[in-house]
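A quick write-up on the structure given underneath.
For this depiction, one protein chain was excluded, whereas all remaining protein chains were kept in their positions.
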Amino acid sequence: MPPLPIPMPTDLSILLTVMDFVGVFVFGLSGGTLAVRKRLDLFGVMVLSLAAALAGGVMRDLLIGALPPASLHDDRYLMVALAAGLTAFLFHKPINRLGKPVMVLDAAGLALFTVAGCGKALAYGLSPLPAALLGVMTACGGGAMRDMLVAEVPRVLREEIYAMASLLGAAVVIAGQELDLPPVPVAVAGALAVFVLRVVSVRRNWSAPRAPGS
Amino acid sequence: MPPLPIPMPTDLSILLTVMDFVGVFVFGLSGGTLAVRKRLDLFGVMVLSLAAALAGGVMRDLLIGALPPASLHDDRYLMVALAAGLTAFLFHKPINRLGKPVMVLDAAGLALFTVAGCGKALAYGLSPLPAALLGVMTACGGGAMRDMLVAEVPRVLREEIYAMASLLGAAVVIAGQELDLPPVPVAVAGALAVFVLRVVSVRRNWSAPRAPGS
Partner (left out) sequence: MPPLPIPMPTDLSILLTVMDFVGVFVFGLSGGTLAVRKRLDLFGVMVLSLAAALAGGVMRDLLIGALPPASLHDDRYLMVALAAGLTAFLFHKPINRLGKPVMVLDAAGLALFTVAGCGKALAYGLSPLPAALLGVMTACGGGAMRDMLVAEVPRVLREEIYAMASLLGAAVVIAGQELDLPPVPVAVAGALAVFVLRVVSVRRNWSAPRAPGS
């Protein structure tokens, strides 16, 4: 997940980079703690941390042809993800107890990755529908890969308002671009939409609909 | 799955495009109905529909470097796959009852995707053996990804004459190119070979051989 590919003031750019690393770290923790629960070894913990943190962005970059992917270009992404894996390896118990703060940071990561992924896809010339889907893939693909690596059906396909929140944010970004609105406020609005819908849905226990009669 | 990358009369090209969309739709239904059976939510149904319909072609395009993949280039593929997902979400019960017509349309999709995938790989300069394998991957890769997303061993690896039918069609296309035969009749012959072998094998309950003493 690179910084948003739109012109912006330096301060905002620094803020976004910091938030991006926070997102990578928290997503990495989700991979690392799952790996510990599944009794994987140190290497498995690191791989799940890398996958959860970076696979979504890697898939997006593979699909738009931005090679090598951003996270193989800038070592800080790998280092943050590996640090998350090591943290999970050593401190999985206290982390698992931090349910709410981890959920809030995860929602922030979801928001930022959605908007950044969508923006990068648009910057590479994709049209709105695929760009929105790639934004969702950037945000949700890492978690899906994390779950597949331990032979589980990805949680994102089964329950909760997670991908739906990401999709809402992607729709905001796309609508803003179609209406020629200025990119920074649109990105902020998109990210807020993801974050608020995700956090509210967890607090209220909302979930996405299942097929009628399934 | 783009239209075949060979020169052809306009009428045939339109027919192929229509058949291509039929293939995408039917493959998408296979993903969507599996997702409903596995009790995934609406998002999961859409993802399995997209994966079943488009992942084979996406893998092929990633491997030959045709980026972004055809289905991210032409929105109609995404829209047809999403329409299939929505149809499966709403009407999974009647669809599951339509065993035979769905199987026949699926065989048509298998035939068309094999021939199109093989032809595109050849057009990108691959030699016959990898081109044949990419044809099979185009036709069977989406179904494999669909099954992996719900943590199941891909059906295509386990049973029935499915990949074998696809392989036969790919062999016909390759042989035709090696013998410098005109591409349109060769493509038709290849697609027919897939279709007939697949439909006959289902009716006669044929299956691919297992290892001796396994």
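Order of writing sets the chain letters: A and B. Residues in each chain are counted from 1.
The definition used in the following text is that a residue touches a chain if its C-beta (ideal position, glycine included) is under 8 Å from a C-beta of that chain, and two chains touch if they have at least 3 such contacts.
Only a predicted model underlies this, so the values are computations on that prediction, with no experimental measurement involved.
Chemist: For the chain that's not shown, point to the residue among B:L29, B:V80, B:I95 or B:L133 touching it.
Modeler: That would be B:L133, which touches the missing chain.
Chemist: Of the residues A:G23, A:G56, A:P69 or A:G169, which one touches the chain left out of the display?
Modeler: Selected residue, touching the omitted chain: A:P69.
Chemist: Pick from B:A83, B:A123, B:L192 or B:A208: which residue touches the chain that isn't shown?
Modeler: Per the contact definition at the top, the residue touching the missing chain is B:A208.
Chemist: In terms of residues, what is the contact footprint of the unshown chain on subunit A?
Modeler: For subunit A, the residues touching the absent chain are 35-45, 47-48, 50, 58, 62, 67-69, 72-73, 75, 78-79, 88-90, 92-93, 148-151.
Chemist: For subunit B, which residues touch the unseen chain?
Modeler: 62-65, 124, 126-127, 129-130, 133-134, 144, 148, 151-154, 156-159, 163-164, 167, 207-214
Just so it is clear, only the chains that are shown with their structure count from here on.
Chemist: Distance between subunit A and subunit B based on Cα centroids, please, to the nearest Å.
Modeler: 30
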